[in-house]
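Reviewing the structure listed below.
With one protein chain removed, the remaining protein chains of the complex are shown where they sit.
Every chain is named by a letter (A, B and C) in the order it is written, and numbering of its residues begins at 1.
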Amino acid sequence: MTVRIAVAGASGYAGGELLRLLLGHPEVHIGALTAGESAGSRLYEHQPQLVPLADRVLVSTTPDELAGHDVVFLALPHGHSARLAAELGEDTVVIDCGADHRLTDAGAWQRWYGGEYSGSWPYGMPELPGARARLHGATRIAVPGCYPTAVSLALAPALQGGLVLPEATIVAVTGTSGAGRSLKPHLLGSEVMGSASAYGVGGVHRHTPEIAQNLSAVAGTPVRVSFTPVLAPMSRGILATCTAPVVADVDGAVAYAAYQRAYADETFVRLLPDGSWPATAATLGSNAVQLQVTVDADAGRLVAVSAVDNLTKGTAGAAVQSMNLALGLPEATGLTNVGVAP
Amino acid sequence: MTVRIAVAGASGYAGGELLRLLLGHPEVHIGALTAGESAGSRLYEHQPQLVPLADRVLVSTTPDELAGHDVVFLALPHGHSARLAAELGEDTVVIDCGADHRLTDAGAWQRWYGGEYSGSWPYGMPELPGARARLHGATRIAVPGCYPTAVSLALAPALQGGLVLPEATIVAVTGTSGAGRSLKPHLLGSEVMGSASAYGVGGVHRHTPEIAQNLSAVAGTPVRVSFTPVLAPMSRGILATCTAPVVADVDGAVAYAAYQRAYADETFVRLLPDGSWPATAATLGSNAVQLQVTVDADAGRLVAVSAVDNLTKGTAGAAVQSMNLALGLPEATGLTNVGVAP
Amino acid sequence: MTVRIAVAGASGYAGGELLRLLLGHPEVHIGALTAGESAGSRLYEHQPQLVPLADRVLVSTTPDELAGHDVVFLALPHGHSARLAAELGEDTVVIDCGADHRLTDAGAWQRWYGGEYSGSWPYGMPELPGARARLHGATRIAVPGCYPTAVSLALAPALQGGLVLPEATIVAVTGTSGAGRSLKPHLLGSEVMGSASAYGVGGVHRHTPEIAQNLSAVAGTPVRVSFTPVLAPMSRGILATCTAPVVADVDGAVAYAAYQRAYADETFVRLLPDGSWPATAATLGSNAVQLQVTVDADAGRLVAVSAVDNLTKGTAGAAVQSMNLALGLPEATGLTNVGVAP
Partner (left out) sequence: MTVRIAVAGASGYAGGELLRLLLGHPEVHIGALTAGESAGSRLYEHQPQLVPLADRVLVSTTPDELAGHDVVFLALPHGHSARLAAELGEDTVVIDCGADHRLTDAGAWQRWYGGEYSGSWPYGMPELPGARARLHGATRIAVPGCYPTAVSLALAPALQGGLVLPEATIVAVTGTSGAGRSLKPHLLGSEVMGSASAYGVGGVHRHTPEIAQNLSAVAGTPVRVSFTPVLAPMSRGILATCTAPVVADVDGAVAYAAYQRAYADETFVRLLPDGSWPATAATLGSNAVQLQVTVDADAGRLVAVSAVDNLTKGTAGAAVQSMNLALGLPEATGLTNVGVAP
């Protein structure tokens, strides 16, 4: 099987990570690489790490350039996907790494993003209950946000099992690549290095409704979410500390057992041995989520901590994993749960 | 006025920061510098940044070497302070940067540290209600822990003003220097750089009872504390994200006004302009706490975020500030609220 | 004595560092703070570390705003200084942190910068032979570039003493702040962290002629310079590795002794004890150059390595040091050779 793929937004960080993974995917032929302002330049100017594609010329992000591929990955700013997808043919698999088709609630879209709502697509987080089935054979897939990936998988077993009340307080530390290649002063190396900083505080980060949507679905009841992101001096990685009030009689052993059951068969979710806690470095470049859970009896809270590479499992890896499911390939093809460390 | 000072533990990170500040203090004469295993070596081997003291020879940490100084700073592992202090004379000002005399509850000491309880000393966080008065003329001072500094000042106005329920969930990101110059694999640069990692999760970090003690005192009622530390790839800095359930009718403006009132006269607490959020880099090498507060109405929680330099305001700066109060010097002598950035 | 100062370019990194130092200078009153595009904004938006000046409003960089000060610091892009200085009055001390007045050779200016040559001003590196005398009472001062500072002081004793041939090969590692707050992709945290990269290779960096000028002056003969800068993942700091062919009979001891003699009386040049090698962290926020020298007999080369903080001794510290000399103040006023480490 040879899958002809195209990547729209190949000059950005998500696009580059997609191509890194696809270069190692045995069934893929890499076709058109498109960009906005960077159209006409060669790929090495933007992605010097992608040696085999160095001399590829970026073309404009248009339906014509994207036509004729089996799979089209969209790594574009939000609001750009729906129109493109509409012109791509229903049998083309369109995998949107942006936010456009993640939210199932039109009102939430309006509040958090604004503009026309384009509906929701099957959600590319196979490890959530019921999600895998919806991805088999899908031709439209919404890749989850990086924070929602780290948070949802960290809390799903607790909420699904009724171990905690539907009220989560989450602080997630992220590397800077989550913001993309944006030329903003607070993303300059000089500002970032040696500094941790808060942003999007007070429930205003756009990943909040996506987190609430996922957690509420697994809990079967609305989950109230307090979410605070923190920027740390590293390029990649998210470490999410997720807590919720524990219900009576749930101790650490009960919680650990529930997580073991939930993820026993998941290649890309690694529940660490008891007593070990995750570090983002161990997930670098990998599609794995590493996590651990315990109960703080004094505080009456379950505490789950997860680590992911925001560009891999948090974006491009989930996209490839979803593509594999959509096409009927083995789910892990071209992916690894092995990180590049130290 | 010339204050003769000695530093016990001059080869460590806290000791080095004390000396950095004391070199800039106009009323201080730096006397004995003591160490454990490093006794006999010269200071530059451990503190190459302290050029004026480079050739000083470290002597052994004994009462004899520490005698004859007006102020003795102890920057030692916990459990070493009480015995030394007992031999130092009641009129010597002894300022303990360790944990030995922070906890007011003997049971808490037993549970969290173990071994003989040495009682509590006046607590060196002048910005807490009532603390400043107890430091005037004190001859024994317990310097707060770095996390309790960041957290207590971030939540005190909310708890004191009854804006929140007595139940705090805190995640604090820290640089590696908080762990001291310990030769542990997880503190190696190769492991730390590019990685955020969890440790002390589930309410087991020893700063938890100190945080609870401070918050309960300002609240006037026991405060339940969920505290999770996170290690980030930077040498210095703590960014504490502190949340608590908000009581009815408290919105962001009410909270901000309460914080303004609480800290209007504090040189070393900087409430940022509305909309600005703290970054640790802005506090590097300074004695300032920078903070901001808001209310997340969806989540029903107040969120306060504070940034400190764990070695300065979080340790050595608080020690010097407390010394100034103890000796009747202007509180800010030798200290600054200006950070070294970027 | 109260010196009224103004800073043109107060929103940038050099401007911020100037203000940090001037806030600690006992004889200075901080007057106008000017900016280009940022005029009208408050300083805290750009320099959150400068708490005491947080609410200062930036005004436009015009001669009118800068008039009426005893000293005007220019922290502007090159090519902007001469015109402003011409309107500032001859008795105003103008200290230019830019490159405009560093080169003594008009042809070199044309080749390396282009545009009209504005002549050279007394050069603000007091530790070079003869430089201090020219700074006493000066009203126009050119602050050296950061690389030339690290390199010139590392090689001056060897060249002046005739220990080496006039042919230097230099590789200098720098932090990102040397590039200023420029919004360029290769300066983004995501690109910088975890990466060392070459730039300006092959003798094309604009600091090359300034280095050659300084080295040639101390050598008394033209010195051929091979200079390569390397960008490292840190915000501040330059580590310059400087080598030159050694003349017969010069060994490490001879070289060390020459450096000892050259810098015995210099507060801000620290020749490390034999066997110690510099690290940039030890100079963070300080006005010190830390250096060491040896001879590699196999290679037949003298190797000198120096560390500086590019924003302090490499820019703003040298500016303040020069101001002190110009005004007849003690040279070290408001400056320190103590770094913020770890």
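Throughout what follows, a residue touches a chain if its C-beta (ideal position, glycine included) is under 8 Å from a C-beta of that chain, and two chains touch if they have at least 3 such contacts.
Since we're looking at a predicted model, the values are computed, not measured.
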item: Partners of the unshown chain among those that are drawn; value: A, B, C
item: Listed residues A:Gly124, A:Pro144, A:Gly285 or A:Gly300, member touching the removed chain; value: A:Gly285
item: Contact residue for the chain not shown (choose from A:Ala6, A:Ala32 or A:Leu50); value: A:Leu50
item: Where the missing chain touches chain A, by residue; value: 13, 16, 20, 23-24, 42, 44-45, 47-52, 54, 177, 193-194, 235-236, 270, 272-273, 276, 278-279, 281-286, 288, 290, 336-342
item: Interface with the undisplayed chain - residues on chain B; value: 13, 175-177, 179, 181, 183-185, 187-194, 233-235
item: Contact footprint on chain C, counting only the chain that is left out; value: 169, 171, 173, 175, 186, 188, 190-191, 193-199, 201-203, 208, 224-228, 230, 232-239, 241, 243, 252, 277-282, 284, 292, 294-301, 303, 305, 307, 341-342
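Going forward, only the chains that are shown with their structure count from here on.
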item: Classification of the chain A:chain B interface as same or different, half of numbers criterion; value: same
item: CA centroid of chain A to CA centroid of chain B, Å; value: 37
item: Per-residue overlap in chain C, given as positions that touch at least 2 other chains; value: 13, 177, 193-194, 235
